[in-house]
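So that we are looking at the same thing, I have put the structure below in structure tokens.
Taken from a larger complex, these chains appear in their original positions, while the remainder are omitted.
By written order: A, B and C. Residues from 1 in each chain.
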Amino acid sequence: MNSPTDSVSEPYSGAFAGAEHRFALRVYFEDTDLSGIVYHANYLRFMERARSDMLRCAGIDQRAAMDGGTGYYAVHDLRITYRRPAKLEDPLLVRSRVVAVRAAACEIAQDIWRGDTLLTEGRVTAAFLGMDGRPKRQPGEWRETFERLAARSD
Amino acid sequence: MNSPTDSVSEPYSGAFAGAEHRFALRVYFEDTDLSGIVYHANYLRFMERARSDMLRCAGIDQRAAMDGGTGYYAVHDLRITYRRPAKLEDPLLVRSRVVAVRAAACEIAQDIWRGDTLLTEGRVTAAFLGMDGRPKRQPGEWRETFERLAARSD
Amino acid sequence: MNSPTDSVSEPYSGAFAGAEHRFALRVYFEDTDLSGIVYHANYLRFMERARSDMLRCAGIDQRAAMDGGTGYYAVHDLRITYRRPAKLEDPLLVRSRVVAVRAAACEIAQDIWRGDTLLTEGRVTAAFLGMDGRPKRQPGEWRETFERLAARSD
């Protein structure tokens, strides 16, 4: 059995490696369905955890922005291709890159890997919305952050 | 308060109207997130409920096919665009059409409506898999069923 | 294949039979896990759908109460015993009874059945909270409704 360490009491955080954000997670019972593999909609949950972590790593505080009435990101459209299944206890890695930035939206490519095996390939457009649910320009500083990240991807 | 009726004790089932399968559902707390609207990944759950119901309405018994070792459908790829949000207690209608049939897969268009308002537009490729998780030709009778449904859509 | 009917386009609603509220649902892929049966936490989702429907049947509009700043019900404590598993496509029936009413909370017994087989037995205390998340007296009219329902249970 492992020894306790201080880091055990802190939730996991991902990190950037250049333009790419990396976020690791493990597959639990809740993620699977009776076919024995991860239920397809749950990959979207994994991708959203990774995007939220990416924002945190980039210094963007989503909760403060919601509490302060600034707004929040919502998925506008999404594509995903399922290439290989994931199973219980599999260690997965979500790799995310900002590929385009517009006034009120970002486009993010997100692939999920188990070791060297590509499991899913996705692309998400996240729109910035005001607290009334309507599209809104992203805060300037955030937009600059995403533009820097998108530039690294080139 | 309503009176009890026999139909209350039976789960809801959708139905075909010509080529189109219709499946109604209501939004519950579990479907929403803190932004006050339905969490984006949950529309995939709604779409999957509608596809499962469509198979039942078409006379295909997924559970028997799994129990008997024939195989099952799994999502191979999926696109979805979110146009308007859904909120708690909203009555929704998932409208599904088979748009293409191949040896081992079907393509299905699925839109979600609240009354006359289009909320999401999706397109799903469902691949047929053997119990080993590998692509497999759909049972001939099922394929014919889907081809008849796709023909109606033209 | 079924014929379309107007009722198909309306979401299912449960109903009271005397003191007992009945709510039927079907098990979908999303509800199961790799052990082939319904994942234990998902019965709580079924129970919450039934409680929300019970409020609707009793003339209580949760969404209006939240939008209007009155408050909402949240689970304060919960017990559940799992006696038999549910499987894909099983038709289930959630039977709910108000068993006690206090100033700021209701206690509800909720069992889940498949035909004559009892699958789970649960008991939930739902507390009424103001929009600040603090316990608050239930609206008087609602409390009277629950007291009438609890009286029927005796």
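A few points about this structure:
Basically, a residue touches a chain if its C-beta (ideal position, glycine included) is under 8 Å from a C-beta of that chain, and two chains touch if they have at least 3 such contacts.
A quick note: this is a predicted structure, and the numbers were derived from the prediction, not measured.
Complete-complex copy count for the single protein sequence, taken from this structure file and not limited to the 3 chains in place, is 4.
Note that in this section only the chains that are shown with their structure count from here on.
When C-beta pairs in contact are tallied for every pair of chains, the largest tally goes to B-C. Taking the mean of the C-alpha atoms as each chain's centre, subunit B and subunit C sit 24 Å apart. For this pair, subunit A with subunit C, the centres built from the Cα atoms lie 33 Å apart. Centre-to-centre spacing of subunit A and subunit B amounts to 26 Å, using the average Cα coordinate of each chain.
Residue positions of subunit A with contacts to 2 or more other chains are 34-37, 41.
Across the interface of their complex, subunit A is touched by residues 29-30, 32-37, 39, 41, 87-88 of subunit C.
On the subunit C side of its complex with subunit B, the touching residues are 1-5, 8-17, 22, 24-26, 28-30, 45, 48-49, 52, 56-59, 61-63, 66, 87-89, 91-93. By the touch criterion given at the top, residues 34-37, 40-42, 44-45, 48, 66, 72, 74-82, 85, 129, 133 of subunit A touch subunit B in their complex.
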